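Note that one protein chain is taken out, while the other chains of the complex remain in position.
As written, the chain order gives the labels A, B and C, with residue 1 at the start of each chain.
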Amino acid sequence: MSAVETLRPASPSRARRAWTFVRRLPLTGQIGILILLFWAVTLLTVQFWPLVDPLMMAGRRLQPPSADHWLGTDALGRDVLSRTLHGSTYTIPVALMVVVSAVVIGSALGAAAGYLGGWTDAVIMRAADVTLSFPPILLAMTVAATLGPGLPNAGLAMVIVWWPIYARLMRAQVLEVRTREHVEAAIAGGAGRGRVLVVHILPLCWTPTLINATMDFGQVALLAASLSFIGLGAVPPSPEWGSMISEGAAKFYSWWIAFGPGMAILSVVLATAFLGDGLRDVLDRRGPK
Amino acid sequence: MSAAPLLEIRDLRAAFPGPHGPVEAVRGIDLMLDAGEVLGVVGESGSGKSVAMMALLQLLPPSAIVSGSARFKGRELVGMPRGEIRQILGQEIGCIFQDPLSAFNPVLTIGDQILEAIRLHDRKISTQDAKRRVLDLLASVSIPQPDRRVDQYPHEFSGGMRQRAMIAMALANNPSLLIADEPTTALDVTVQAQILDLLRQLAAERGIGMVLITHDLGVVAGMARDIAVMYGGRVVETGTADDIFYDTCHPYTRGLIAAMPRLEKITEKLVSIEGTPPSIFDRPAGCSFAPRCKLALPDCRATDPSLRPVHRTSVACLRAEEIVAGTQGAVRAEFEKGAL
Amino acid sequence: MNTTSSFKTTARRRGTALLFGTTSALMFGSAVAAQDTLVVGRSMDVNSLDPSRAFCDTCQIYLTAVYEPLITLGADNKTLEPKLAASWEHNENFTEFTFNLNPEAVFSDGSPVEASDVVWTFERLRNLKGSPSFLMDGTQSIEAVDAHTVKVTVDAPNSEFLNKVSAPYTGILNTEAAMAGGALADETAATADGAEGWFLENSVGSGPFVLVNYAPEDELRLSRNDSYYGTAPAFAEVVITQMQDSVIQAQALETGSVDIAMQIDADTAKSLDTPDVVTEIIPSFNFVYFAFMPGSTAMKDKLTPQVREALTYAVDYDGMIEFTVGGNGNKIAAPIPNGFPGTQNLEPRAQDVEKAKSMLAEAGMDSGLEMVAVYPNDNVYGVDLNVMMQKLQQDFAQVGVEVTLKPVTYPVWREEMAAGTADLTAVYYAPDYYGSGQYAAYFGMTEGSTWVSRAGYQSPETVLNEKEGEIYAQALAASGEEAAAKYEELGRELMADNVIIPLVSPNLVLAHRADIDGVRYSACCNLPLAEISRK
Partner (left out) sequence: MLRYLIRRVLGVPFLLLGVASVAFILSQSTKGDPLSALVPERMMNNPEIVQAVEAQWGLDKPLPVRYVVYMKNLVQGDMGTSFNTRRPVARDIAERLPATLELVVAAMIVGTTLGMAIGLLSARFRHSIFDNAARGFALLGSSLPIFWSGLIMLYIFSVQLKWTPGTGRLDARTQAPEGVTGFYTVDALLAGNGGLFIEALSHLALPALVLGWSVIGIVARLVRSSLLDALGQDYVRTARAKGASDRVVLINHALRNALIPVLTVLGFTFAYLITGAVLTEAIFSWPGIGSYAVSAARSLDYPAIGGVTIVGATAFLLANLVTDIAYAWANPRIKVSG
């Protein structure tokens, strides 16, 4: 009881702040949050749902949607609905890890480049330039081919493709913020370099990164799907959406195989695009640049 | 005075949608301008002076709600169909804006933009004739080397030159009314004087009526026959220039006058009015100026006074009579000391 | 003013005339070129167009169209028929073969096909040490007896040699032309021959077609060989056009942009219900199998013959056919295609989960056995290896064996196969010629064979079965029924090895437009293009 009570003063206000923030988002952004919440809940709890095993055959193969199998069965007679819902535990965490890793690595390097300047800047940004010179899929394909197929390797390949974007974003932000008065005041006041960066600069730099990361999330999921299609992504029998869609594409006339995962991936990409747009409206009032 | 006025504004109101219902930026103003004359509209930013002018020209965003009446040469502008008012804008009414850099399209040459002003209203004019007219216009506003300047972009002009070009563009179709919205605010002081001279001279030469909007009484001083002082979306005092300058009886106008730098009193410390104008979202009850007014009484915060003739001007102030009395008696000294 | 406008009119008129001219020229042009083109949709897997280096299904089709071997396989997929050799004979113990060439045969440049060409071609095939070089294994001498007679001597009895020289890879080359292109046939050929690229642009055979254009993974364009000495093919031009997968091929067939599609899977074929398209589903000689790798680092001492046998009972063979090819396939017993000599009496394996469980329990492997399956991430002959392995994974899970799937690209697979890291794998095999011997050589657990070094890795003793080498030699020394009996014996041994477990012999979907005639499936040559015509 007492623990609950001590928590009380903080939690309602935080919840309310979150709620006010959500309310400020445009409708599409709110829809995006709803969709993402749905998938978050699904991916955390799907194992407790009354679904058939996504890996074992549950009925005759290639059956169209019916009362028993709402989204039909695939070439191995597995339930597409169950696979689609379980698929969230593959695609979403991977996309999340890719975006988070890319953001962390890219932002750290970008901040270092922007703040330290000189050789650090030159080395990091030239590396970013070279990476960005590759068309993303070619680089991802080559890296995935090099490392061998599998979702983790595909994820690593995508992190390599994505980090420079965040490095550039963060570097530009840091360069801009560090000339502001309060930062110069802090430096003049004798604050250490690291402290200035962490306390005075970084908190003001995260908005564009956040917006970009939100929007990229869906695109990462799409690229993961593409790598699976090429045969360099997820490994069967995992019900990763991309590989399910490729299975469905191979059995095109059994349209329902790809429909479930297709709609799932569509919903995630749309949700993140909506949410990203909404965040930009609310957080970044300077308009498009 | 027997002919209809060039511009006659009655109870003009403009409101914008706000989070809790519409917000009025202009709250019923009456103004009149005769052909060939200059009307100065003075007020701080946020007083609604620009909004009022943009409202009658239908240049506000579509969400704005405009009501009342604004008759130009007897024609009602408020509610006029857009197609019809387009025939008037740029043709019979020219506009000059505050910041000529942002008011010009950065990706088009000055020449093209003036040319556009001509062609919008004279579709039949030949390219050669139109170009010649552009050059003539640039020459008439004293832009040197107009044939070279015509192909330059706005950012290649100096501020003063840009404003000259803006004037040229406003005059492109020989309008009978010119609305100049803070035409000199963005300019250096010396350039300001040149531009004002130019405006005065052109208006006089061509018999153009002009509404000169400014926050600076000094700008209208030598130019306007009549002056309207606006505050909080209303006209708080109106009268001839002389009467406003020498016989004002509104505390706000007095404040503005006191804030004017005067050459003869260059050593005197400039007095500015304390406080900030009210936001249109958070307008006080009663007289809008009351929160900043040293003479405010509890009554001032309760009732919003309307414009009424007092002494030589029309004033919207409950204590106007007292002020008139004061200015004529011993209180005057007190005012002059800046007790206001 | 007037002049200008009249000038304009003239100009326009002239323009129109020009346009009409072009159009009529075009129409005239197409009338002259009213030669029919056959379009075949395929996912091309060409590794080379040099007969001595090529080794792929598309290669079989191409080589059969452009080159001619001495002998060919008849439409019954059993009988050998004359091609460049009008007749042939062999000695009693199958060590000497004599071929009498058809004196009318000429290459596409008009020069006659002579015994020296055969000698040169065979020597090159042997010395190049390319993929199909095994066809010349054991040849002791190849000599031209006279201009139209060739004699080949082999070092051990080989009753299959005639079958081998019916393989399209043994198609005879125009020696002079090939040498001009940089081809070599002597001992140095393996390293010094530089004609591989040249063969991508030139063909030097005596077949009914010649190569016009090859754009890798795009198109392979052939035109009728005007100097062909035999019956001219019906089509003046044949284009094999790249089409990645089954669905695209089916759609192209439906719209008529291809005449024949070769890799439509059975599921997709069901959706092709237009009267314009004929689909014929026939048994093929291809099969897909999985293999145990008892010598792998992880499986040593675990995958004993007993455990392997037990696991073969866990497999749902009927279900496998249902899942991989929608029921359009056949079970297959030994790794020798149904219909090849010696397979007639072999009984395919059947599922017996209880037996599998009890045998595993006996061996102490009823729980905790985990295997890694490494296989090419491919879709072959309508079988998606991923689907097949997922089914196998499920079947093995029923008896408590956990399989981790690792589909990889083909080169990675080749590497993993050599590294002893895979415990299970899955691959496919299509015959290179009609004859069971190739299976004995490839799948037999004899010292030094491909599969002994793969499955046995560093402990070949786990899989070796020397008996198979002896039986194979006996089979080669015999012929006809006698040889078939030996191959049957061999088949039983291969089954008892429980290393190579064939799962499905997928049916072939022969799908073509209704107006196309003469489409057939050949065990040696895949699709003989010259026999196809339009009704």
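Points to keep in mind about this one:
In this text, contacts are C-beta pairs under 8 Å (C-beta built on N, C-alpha and C of every residue); 3 or more make two chains touch, one makes a residue touch a chain.
Treat the numbers as computed from the prediction; the structure is a model and nothing was measured.
Of the chains displayed, those contacted by the omitted chain across the entire assembly are A, B, C.
The residue touching the chain not shown here, chosen from A:Gly110, A:Pro208 or A:Gly248, is A:Gly248.
Within the complete assembly, A:Gly218 is the residue of A:Gly106, A:Gly155 or A:Gly218 that touches the hidden chain. In the complete complex, the residue from B:Ser45, B:Gln87 or B:Ser158 that touches the missing chain is B:Gln87. In the full complex, subunit B touches the hidden chain at residues 54, 57, 59, 82-83, 86-91, 94-95, 97, 99, 102-108, 113, 116-117, 120-121, 153, 155-156, 166, 169. Although one chain is not drawn, its touching partners on subunit C can still be listed: residues 19, 22-23, 26, 37, 39, 41, 47-48, 55, 129-131, 133-134, 190-191, 196-197, 200, 215-219, 237, 239, 241-244, 247-248, 251-252, 254-255, 257-258, 377, 408-412, 414-415, 418, 448, 450, 453. Even with one chain removed from view, subunit A keeps its contact list with that chain: residues 126, 129-131, 133-139, 141-148, 218-219, 222-223, 225-226, 229-232, 242, 245-246, 248-249, 252, 258, 262, 265-266, 269-270, 273, 277, 287-289.
One rule holds in what follows: only the chains that are shown with their structure count from here on.
In terms of inter-chain touching, the protein chains here follow a pattern that is not a line, ring, star or complete graph.
Note on chain placement: the centre of subunit B and the centre of subunit C lie 89 Å apart, centres being C-alpha means. The multi-chain contact residues of subunit C, meaning those touching 2 or more other chains, do not exist; every residue touches at most one other chain. Annotation for subunit A: no residues touch 2 or more other chains. Partner subunit A is touched in their complex by these residues of subunit C: 245-247, 265, 267-268, 270-271, 322-323, 326, 377, 379, 384, 386-387, 389-391, 393-394, 405-409, 412. Touching subunit C in their complex are the following residues of subunit A: 55-57, 61-62, 75-77, 145, 148-150, 231, 235-237, 247, 249-254.
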